[in-house]
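Only a single protein chain was left out; the remaining protein chains are all shown in position.
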Amino acid sequence: MARNVQPAGQPAPQNAMEALTPEDAAGQENFDRIIAKDSRVEPKDWMPEAYRRSLVRQISQHAHSEIIGMQPEANWITRAPSLKRKSILMAKVQDEAGHGLYLYSAAETLGTTRDEMMDALVAGKARYSSIFNYPTVTWADMGAIGWMVDGAAICNQVPLCRASYGPYGRAMVRVCKEESFHQRQGFEILLELANGTPAQRAMAQDAVNRWYAPSLMMFGPPDDDSPNSKQSMAWNIKRFSNDELRSRFVGMLAEQVKVLGLTLPDDEIRFNEDTKKWEHGPLDWEEFKEVLAGRGPCNAQRLERRRSAHADGAWVREAAAAYAAKQAAKQSSTNAQKAAA
Amino acid sequence: MDHSSSLGGDASASATRITPGFALRPEDIALAAEQGTATPGGDVADYALRLGDDALILAQRLGHWISRAPELEEDVALGNIALDQLGHARSFLTYAGSAWGKSEDELAYFRHEPEFRSAHLFEQPNGDFAATIARQFIAANYQFPLYRELSKSTDPMLAAIAAKAVKEVDYHLDHSTQWVLRLAGGTEESRRRMEAGLALMWPFVGELFEDDPLIAKVGDAGVVPSSLKEEFDRSTGAVLAEAELDVSGHPMATGGGRLGRHSEYLGFILAEMQVLAREFPGAGW
């Protein structure tokens, strides 16, 4: 397969067309045409190396977020306060493993193996959504995560169903469909608590207070400070800017919180009639950068848990591979005997 | 290997029909009890309680694996099995509770240790993956013929719950069999661990097949445990023979779970499972 061999991290030559082989030039032309038509790029198509790298980065980060994101919720499976809630939570955390798998397989179509991505994650070299580095300290956090964190994720993900890279878009279609219950179950947990005893209600308000700002920051840095966004939008991977999605999300929260009878910890939420956009108070981007840089409350714990699950499972994966090899060898010697006879 | 050969999914496949399906749910059982169309007698309720407790404790144990399994695919597989078991538990407990005016949650969260009727096998710690597989292998080989026979129960609700459960346990049986074969026939280490796992779990086989006075009292509404032992020996024996594993030397432990005498582990399981519900008695969730 013809590939652009532009090495990672180096700027493209001034006159890119001159440096391309005729094959690559034709590939680039075809790629540009696909993007211009808003059609889809498929795994075996020629694509610019930067596009491929950008997708691997985004899809693997997304997959890692699903996998690491299992932990803060798995934390409450054994303590869920009713059997119905226990079933729902188990199904939800299990769905997240499934979503991670859909996304890893989408990323694998770009020529990066899941093992490579997993190794990068446990080595602390890959990023995942910074919100999962906050602890889940009460049951109400299950509600707040479902309502706000999954809510923000859905806002981000729905436009990704139309991402220009086919396998990514298709994985997102599946993810979005399955996620529709995640946000609702979270909202209903909070609704139940908000209408419960005063202590339950306080628990719900406290969780909303803690998860509000981190969930807004899930959309990424403000547009003027988001280096990758522009290129991503030009490639039809991203469809809306970080701030645009964040503003929409705040608008939804502001309406939905009324149904809960709770409040959002932000006095500055308002709908700007001139810009027709929702506005919110300032966010602590320094904290965001700190957590992203590995200095959040649970970064070390989350990575260690993934690392140990992977390491503890190594002997199982080896055993199954060894068994498969033995069976295959047995099969081929049987076939050989049959052929000889 | 060229991983870029992966095709990456199809939009129309993603758009495949998703449905909740049709099956007996705990909510249906609660509704039937409310309408007075299906309420068990005391003995049948006691019997349903033990089946429910076995499944509940097993689900609680399996639930711990989610996010810790040896491979992500196995997180999903163990999650499915845990959800199945929890579903069975909820059905049996809902039905049992309807005899005493108690909900599934009142039974799960507000009984004390001696009031539980789970067998010791289900209370055993997860250990490593091989120990969990050993426990699953025993559990599924016990539950499969049990539910198949119970689906012919003279009690229509027990029969209906079992008819749903047996299909799911059929898969658990297959899952554990596949893994017993792979771990036994994989590497030296996996074989050593599989043997160690069986050594840990096998002593709790005996209790599962013990008859007691309640079994006589429920008659044809229930299944006589000892009547299932021969099939258990045969079905486990075939797999163990293929895997060249020998369990004949393992001693049988004294049980007592059906009488409320439990392993040391149950107290810890309940402490964790019940803590939040007990902190807010009477609260809704």
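As written, the chains take the letters A and B, and residue 1 is the first residue of each chain.
FYI, a contact is a pair of C-beta atoms (placed from the backbone, for glycine too) under 8 Å apart; a residue touches a chain by one contact, two chains touch by 3 or more.
Convention: contacts and distances are computed from a predicted model.
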| item | value |
| --- | --- |
| The complex's invisible chain, by UniProt name, from "1,2-phenylacetyl-CoA epoxidase subunit B", "Xanthine dehydrogenase", "Transketolase" or "Thiazole synthase" | "1,2-phenylacetyl-CoA epoxidase subunit B" |
| Partners of the unshown chain among those that are drawn | A, B |
| Option from B:G21, B:G36, B:G101 or B:G249 whose C-beta touches the chain left out | B:G21 |
| Option from B:R90, B:R117, B:R182 or B:H262 whose C-beta touches the chain left out | B:R182 |
| Touch criterion as defined above, residue of B:S67, B:N80 or B:T94 at the omitted chain | B:N80 |
| Residue of B:D174, B:D212, B:E242 or B:E272 touching the missing chain in the full complex | B:D174 |
| Residue of A:L101, A:V250 or A:L264 in touch with the missing chain, whole complex considered | A:L101 |
| Residues in subunit A touching the chain absent from view | 1-2, 23, 27, 42, 44-46, 94-95, 98, 101-102, 105, 108, 113-115, 170-171, 174, 178, 317-318, 320-325, 327-328, 330-332 |
| Contact set of subunit B toward the excluded chain (per top definition) | 1-3, 5-10, 12-14, 16-21, 71, 73, 76-77, 80, 171, 174-175, 178, 182 |
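Quick note on the criterion: only the chains that are shown with their structure count from here on.
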| item | value |
| --- | --- |
| Centre distance in Å when subunit A and subunit B are each reduced to the mean of their C-alpha atoms | 33 |
| Residue ranges of subunit A touching subunit B (in the complex, touch as defined) | 1, 42-44, 67, 70-71, 74, 77-87, 90-91, 93-94, 97-98, 100-102, 104-106, 108-113, 139, 166-167, 169-171, 173-174, 177-178, 189, 192-193, 195-197, 199-200, 305, 309, 312-323, 326 |
| In the complex, subunit B residues that touch subunit A | 2-4, 6-11, 13-15, 18, 26, 56, 59-60, 63-64, 66-76, 79-80, 82-83, 86-87, 89-90, 93, 104-105, 108-109, 128-129, 181-183, 185-187, 189-190, 193, 272-273, 275-277, 280, 283-285 |
